[in-house]
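Every protein chain except one is present and positioned as in the full complex.
Going in written order, the chains are labelled A and B, and every chain counts its residues from 1.
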Amino acid sequence: MRSPAGPKNNGQKVRIGKGAVIDAGVLLGYQPSRGDSDQLIVGSGARVRSGSIIYGGSKIGQSMETGHNVIIREENEIGDNLRIWSNSIVDYGCQIGNNVKIHSHVYICQYTVIEDEVFIGPGVTLANDIHPGCPDALECMKGPCIKRGAQIGVNACVLPRVTVGEHSVIGAGSVVTKDIPAGVIAYGNPAQVICRIEDLNCTTGLRDKPYSHLIRSLKDAYTIG
Amino acid sequence: MRSPAGPKNNGQKVRIGKGAVIDAGVLLGYQPSRGDSDQLIVGSGARVRSGSIIYGGSKIGQSMETGHNVIIREENEIGDNLRIWSNSIVDYGCQIGNNVKIHSHVYICQYTVIEDEVFIGPGVTLANDIHPGCPDALECMKGPCIKRGAQIGVNACVLPRVTVGEHSVIGAGSVVTKDIPAGVIAYGNPAQVICRIEDLNCTTGLRDKPYSHLIRSLKDAYTIG
Partner (left out) sequence: MRSPAGPKNNGQKVRIGKGAVIDAGVLLGYQPSRGDSDQLIVGSGARVRSGSIIYGGSKIGQSMETGHNVIIREENEIGDNLRIWSNSIVDYGCQIGNNVKIHSHVYICQYTVIEDEVFIGPGVTLANDIHPGCPDALECMKGPCIKRGAQIGVNACVLPRVTVGEHSVIGAGSVVTKDIPAGVIAYGNPAQVICRIEDLNCTTGLRDKPYSHLIRSLKDAYTIG
């Protein structure tokens, strides 16, 4: 491990597990502006690439891997095996499970909940402010909840307080304005439920159904209105 | 104030007011490629976070605050209290008023006008080139005009020469292809006017109407066709 740069990176501000590989030009334990910095805790086996900045006051599990210029702010609780690619931002106060993949150019807003095994595609934006400019916006602020195994396609956005159900797939460029049940394909602006994931067929000839392995785990888990 | 890095950051190229806090790894007065660099002028109380780059030849008011990796190019005139968050870009030749908030991953194109109190949500892209590839594109280039107090939702894009009216709110993921009058809610692809902001109700129970405080200032300011 090379020594990270920045004035706050002393032993008290950052506790990082064994086996970390941290590029030069990474800032760990950056001081939040929202009050005193708590300790940044990162589990073993972290791989953090150049330009990334992780604030003090977040707790991240084992085997995190980042691309370049990733920003993870304070007060986040993040599980094991996070993969987060270049230029993505996790704002403060989020809860993120295990084995989550966040691709490039993603913005995860404050107070988002992302469960285990979720995939967030490139360019996705999550929102937490229903009526920007409302005088009660700070009190109202709440991000979406992306349930276990859900897949969010490229450049989609998910609106505040919306839940995307377990193993559901949101198509590229969608604007998700309402809750999406578990186990469905949904897309469009606004996103509409199109079919169950078990009804989707492979279009490239590699297999019969892309999500056949999930059908058993989803039985009785969803309904389509 | 720590000393900013880079070969152009001498006293002649950058004039910055009192009380600035500039992280290591910031470039101030970066040399534009479009001719000789003029001076960068920044008012008092600036807070510029690591990775940000502000070109020579822009003039920025007091109390600017940036996130990380913000890029502000040359020939911009920017008022007081700009808040601009991580990874956002202001291209050259823009006019930006006071108390403007530009969130993360935003692209403000050349020759954009943004009036006071505007909010630009995460992932918003503004455009200035109606017909990319047209031989007259350079001459034709003109950004949108976002009027006072307008709110642009996440991942929206606003097309060239479009005006978004005073205190209007553009919903997430919208594509704004035509002028939007003052004081309305508009969304969709293409964006359509949905209602007046005074007709919008709070959906989280915190208050009656999110924009009731604006109604008086907007009386007689708009019509919906």
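The definition used in the following text is that contacts are C-beta pairs under 8 Å (C-beta built on N, C-alpha and C of every residue); 3 or more make two chains touch, one makes a residue touch a chain.
Worth saying up front: this structure is predicted, and the values here are computed from it rather than measured.
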item	value
Options B:S44, B:Q95, B:N189 or B:S212, residue touching the unrepresented chain	B:N189
Candidate in contact with the missing chain, chosen from A:Q62, A:N98 or A:N155	A:N155
Residue, one of B:K13, B:R49 or B:H105, that touches the chain absent here	B:H105
Options A:P32, A:P135 or A:P210, residue touching the unrepresented chain	A:P210
Where the missing chain touches subunit B, by residue	5-7, 25, 27, 30, 51, 53, 69, 71, 87, 89, 91, 105, 107, 109, 123, 125-127, 129-136, 139-140, 155, 157, 159, 161, 173-175, 177, 189
Residues of subunit A in contact with the chain not shown	24-25, 50-51, 67-69, 86-87, 104-105, 119, 121-123, 149, 151, 153-155, 167, 169, 171-173, 188-189, 200, 202-204, 206-207, 210-211, 213-214
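By definition in this document, only the chains that are shown with their structure count from here on.
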item	value
Separation of subunit A from subunit B, taking each centre as the mean of its C-alpha atoms, in whole Å	26
